[in-house]
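Note that this complex is displayed minus one protein chain, with the remaining chains in position.
Residue numbering begins at 1 within each chain, and the chains themselves are lettered A and B in the order written.
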Amino acid sequence: MSAPKKRNFKIEAFKHRVEIDPKYAEKTWRILEHAIHEIYNHNASGLSFEELYRNAYNMVLHKYGEKLYSGLVATMTSHLKEISRSIEAAQGGLFLEELNRKWEEHNKALQMIRDILMYMDRTFVPINHKTPVHELGLNLWRDNIIYSSKIQMRLLDTLLELIQRERTGEVINRGLMRNITKMLMDLGSSVYQENFEKPFLDVSASFYSLESQEFIECCDCGEYLKKAERRLNEEIERVSHYLDNKSESKITLVVETEMIANHMQRLVHMENSGLVNMLVDDKYEDLSRMYNLFRRVPEGLSMIREVMTTHLRETGRQLVTDPDRLKDPVDFVQHLLDAKDKYDKIISTAFNNDKAFQNGLNSSFEYFINLNNRSPEFISLYVDDKLRKGLKGFSEEDVETVLDKVMMLFRYLQEKDVFEKYYKQHLAKRLLSGKTISDDAERSMIVKLKTECGYQFTSKLEGMFTDMKTSQDTMQGFYASQSFDTGDSPTLAVQVLTTGSWPTQPSPPCNLPAEILGVCERFRAFYLGTHTGRRLTWQTNMGTADLKATFGKGQKHELNVSTYQMCILMLFNSSDHLSYKEIIQATNIPAADLKRCLQSLACVKGKNVLRKEPMSKDIAEDDAFYFNDKFTSKFFKVKIGTVVAQKESEPEKQETRQRVEEDRKPQIEAAIVRIMKSRRVLDHNNIVAEVTKQLQARFLPNPVVIKKRIESLIEREFLERDKVDRKLYRYLA
Amino acid sequence: MEGTTKKAEMVKLISAEGFEFVIDKQAAMVSQTIRNMLTSPGGFSETQQGQVTFPEISTHILEKICQYFYWSLQFASGKETEFHIEPEITLDLMMAANYLHLGRAQSIAQDYKLRAREQCGFFGKASK
């Protein structure tokens, strides 16, 4: 290592004593200027970095930074002007390549220059708020090359032309494009935008405007969408390969606007291939494509949704008002379920399970299902049919699936209380006739209804089940207690029904045959022995009986008949012919029912165990009836049902509806009272709104009915009208 | 950290009086200026020959600078010792340190940007 320095003299570490004078500064600058020239002329090898760096350092140190900086600017500018000329001179296709090459060279030179002028860059530049060298180099390039009048337009035109060619199918040099656009980005995003992106977007807009016009004239909807999708993907790919990725959203916007948004109406409503056709024909792929494309444009999805819901409502409306369909309720409901399945599939496969579309579907169904006021009844009938025989043999899961689907329809009903009424009736019939395929399925349905509507809805239904079970137990107990052999007294099976749970109309019992009476009394005694404080009434309008009958030639048949019919037939044990009047007197059966029974016993082919004189379809009061010796049937067991239509007859329908209306009145009143009690004072419109809100889970109350109920409550002094404002009501405690 | 090929692990620094200090390249790179000298594109003589002459830095100071390089590496890796500087040389050492741009973080980011561009083949090797 070197010897320590002597300390007496002022020995400078820097050997060369430099003078601070302008001539020196000029000389130093010349060295640097020369170096910059060499760098640009690719002649830099062999130059000493240290020497150049030191010279720059000295200039800055001696406060000649300004001279250095402005000299740099001037030198670079002059070089760039030269470069500009050489680029302008390039012919045709070589233009871009020449530009690219010069750009790369410039960057390399710039880095070298910045390295040797590093000292100026980090001391002089920030203090004097100058542009740093690297940025300066980019700016000068931008100003002298890109903004040069001869190059600016030519560059843009070249780029756009290449893109145009690529759009028409040619292959272009993507790498070169990439470099050029990257250059523009490096010069500043505004340079990129002004000198390329904006014109690019404009040109693309016109291009796609034209193209979309062409396509839409000659393609159908599906094909057009395919083409649009293809173009869109093309543009996205173009961006990823050689454009700045911020351009993606802008160019896709252009394509979306030109190709989709501007033609939305026409596409959707295109004859024979538009949206409606796609829906009808389950064209999942096309629908999916349409969904994906339209979701990119404003209002696109809402348009699809609107058309879909309109179509659905129309289809639904036709379905529920078609008189043919209405003949078969099960078929009717099945069609509804099929429609729901179809659209569910469309929404899940093609529309991405979009909630808004689901909502549209739901609102449409709700709309048209309630157009037909028999829908609640039909749905109940559908369930009835399934639970009687339709789901026989199905696995548990399948049963659940069907019931769930029915529940979906149930939810759309506005008059759920009507459904409840019918369901009760049908369920009672099923239970009492024992014609249900599976208790589990029944219970499962009840649970679903309970989940949907709450405990009150199903409490009575559950009560019915309980009664059935209890009756079984009771019967067992009864027979256990009958110690003596009953011999040929008839076997009795009793179902004890709790009043109120069952939708039965009470009717006075008819006269039972003696044999029956005996065993009935024994049962009554037994029952009341174990249950004090109760009252039993025989419902003779609901029971069934199995009779063994022997006919003329000795054929034995087992007849399955209703209780009324049994009473009638048993009469013929004691005489061969009876007149109508005699029968009615003996049995005490209500006239209408009696007529129907006699009809079924005498006027139905294959079931005519009685003979009527005169023979005719209707029962007249002076008809006479004879036991039909000549009755024949293929079957041993013959079922003679009463002519009770599954579907309600008109008068019955009216009755049910009336009952429903009657039931609604107290519910409305209860709601009004509840509301007024908490609000104390409320005006008419608000009451109506609140009541509707409270009751809408069961049914939609009629505002006129609500008004009537309010009047009634006023009369009964639950509410009063305000003296000043006639529309205001007040709660009276 | 840098992808430049290390032709040699060592580099030669020559003082004003002609003394040669052969040190690790990594140590020399503590000076931003030397780093630039050795890695700048364009074939400066320093890059080619792997040596740098400092006609304005005396031997004694250059020696101290080299000691500082090694001390700095040590310090960065956790060994914190004292680096003694005699008052006589403080001014010269300070000026040399300033000249050699020992570690200003400011322009490093810019530097990486430029050099990174070089790495990903900006010069004519862009990928499709």
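Just so we're on the same page, a residue touches a chain if its C-beta (ideal position, glycine included) is under 8 Å from a C-beta of that chain, and two chains touch if they have at least 3 such contacts.
As a convention for this text, contacts and distances are computed from a predicted model.
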Among "RNI-like protein", "Acetyltransferase component of pyruvate dehydrogenase complex", "Replication factor A protein 3" or "Protein YIPF", UniProt-listed name of the chain not shown: "RNI-like protein"
Hidden partner interface residues of chain B, rising order: 1, 30, 32, 68, 72, 76, 83-91, 93-95, 97-98, 102-105, 108
Contact footprint on chain A, counting only the chain that is left out: 7, 10-12, 14, 18, 20, 61, 63, 123
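Please note the rule applied: only the chains that are shown with their structure count from here on.
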Rounded Å distance between chain A and chain B, as computed from the means of their C-alpha atoms: 68
Residues of chain A defined as touching chain B within the complex: 1-2, 4-5, 7, 11-16, 39, 44-51, 53-54, 57, 101, 104, 107-109, 111-112, 114-116, 118-119, 121-122, 132, 134, 174-175, 178-179, 241
Interfacial residue positions of chain B with respect to chain A in the complex: 15-17, 19, 32-33, 36-37, 40-48, 52-61, 63, 88, 92, 95-96, 99, 101, 104, 106-107, 110, 114, 117, 122-124, 126-128
